[in-house]
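A protein chain is absent from this complex, but the other protein chains hold their places.
== subunit A ==
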């Protein structure tokens, strides 16, 4: 198994763990237990996965002084674009044309690779067509091909006449090459028919419509058409509830003066004593659909053909679950039911459009992230990443040299031996211009089936402010007393001196003291005694990732800012003379959150 890179996840404070839905269940043993443990965060609980984020995913609201995770931001859309052709799509198109690219960008239905249009040198069906009057150019058709898996749209019987606007062409072709009318064309045809025959007479129009419906019956009624038919049917029924009796349109009849609404109001008052027939007839009036043109479609239950087809095919000719999930709803076919599983019913997938979004704090409405509107530009105008407001934690396994002289064999990410204490160095780096006071809290034993013992040797410490590197370097020249902190390699020797007690060349970790300290970082040591992964029952299985030693850690940072002052100037000055900000009003801020440290895998 691959060794584990140590990692840190941070839980956004927005995710609460109050048991949802069942307030009456407060006395249940689980919640009582939770209270007992003072809500120790269990990183392995299935719900925790929904609230944990790497630091890079988190944003920070400067005004609310709060972490904002992708769950707790308000989003606004800057642009819509196709990820394949990088063409910007106006937002008005989105409503009408849908959420996919309507140009010629398609994904392979088999392997989701990009499809490209290639011309087909179609063999002329008739040699006479190759005669000179055709100009010597055979009629070329085009198809979509995948360069990765060599799928081609000819496999589903789809060829195109033009190499451009594939999307529009594809909408008119069913799998197998049969053409279909799009919704618009169907509507036009119907209108044409009715105007052709109808001479103003309502009955004639109806007859024409019926004739049109009859002609359409022979055709396959696909989903889109059925939906449109249903829609118009219901609209007709609602708009004209009683075609002959009363032509009261319900929408135009909102006035209180009309007799029917009055009687209905009376009806409400008197509880139905004034039951006049009109109300009755209006309420129970909507009939059901009778014909396919009204949306009623009798199912064809005979699937013996499909079964025979399935019998002929091999597994490769059917489409897998993943392929089916990637398919957009196919409106050009009737309900496919079982036949959807054939690879021949797959269709090229138009690329889903994507968006660029700006993000706001949901509380104060300040923008916390705003990308450039231009699609080709990947920069952000505003981006308040949490990494520049809260300390980052990096984890390194500590190998203490000297004890037996051979412990240097440890590699980062090596397996942890059960019951053998290991030390990890956590380095907290302060990104802000104020000194931080950090308090850490961990449960003594990690939650879960295999509790490991955890001891933070130095749970409280201060980190110096993140001052300018040059500022610090220049200051070093002035005052060599505060030597601890220069960057780079020079500090490493000092760091060791600062954090350990060197006795006979051995390095020891000491409780209550920081391991190392730098310009804007502090490292501390955590001692861990990994548990053994012995399963109690034979039937139990080690779950995925259960062998990873994860410790939940509550981090609380406090810092002070000058009240109302300019952050940059005051930050620098305050850092220069640490704690010298006298007289001015200081504002205390704090940030507290749970995080999860993944340290390594325990050896099984």
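Remarks
One rule holds in what follows: contacts are C-beta pairs under 8 Å (C-beta built on N, C-alpha and C of every residue); 3 or more make two chains touch, one makes a residue touch a chain; residues count from 1.
We take it that contacts and distances are computed from a predicted model.
Of the names listed as "CCZ1/INTU/HSP4 first Longin domain-containing protein", "Utp14 protein-domain-containing protein", "GPI transamidase component PIG-T isoform X1" or "Actin-related protein 10", the one that matches the UniProt record for the absent chain is "Actin-related protein 10".
The hidden chain makes contact, of the residues A:52, A:422 or A:524, with A:52.
Screening A:98, A:114, A:163 or A:418 against the full complex identifies A:98 as the residue touching the chain left out. When the omitted chain is restored, the residue from A:307, A:373 or A:469 that touches it is A:307. Listed for subunit A, the residues touching the missing chain in the whole complex are 2, 9, 17-23, 45-47, 49-50, 52-54, 56-57, 70-71, 73-77, 80, 94-95, 98-99, 223-224, 226-231, 233-235, 237-238, 241-242, 250-251, 254-259, 261-263, 265-266, 268-269, 277, 280-290, 294-299, 301-304, 306-307, 310-311, 314-315, 318-321, 324-325, 329, 331, 334-341, 352-355, 357, 541-544, 546.
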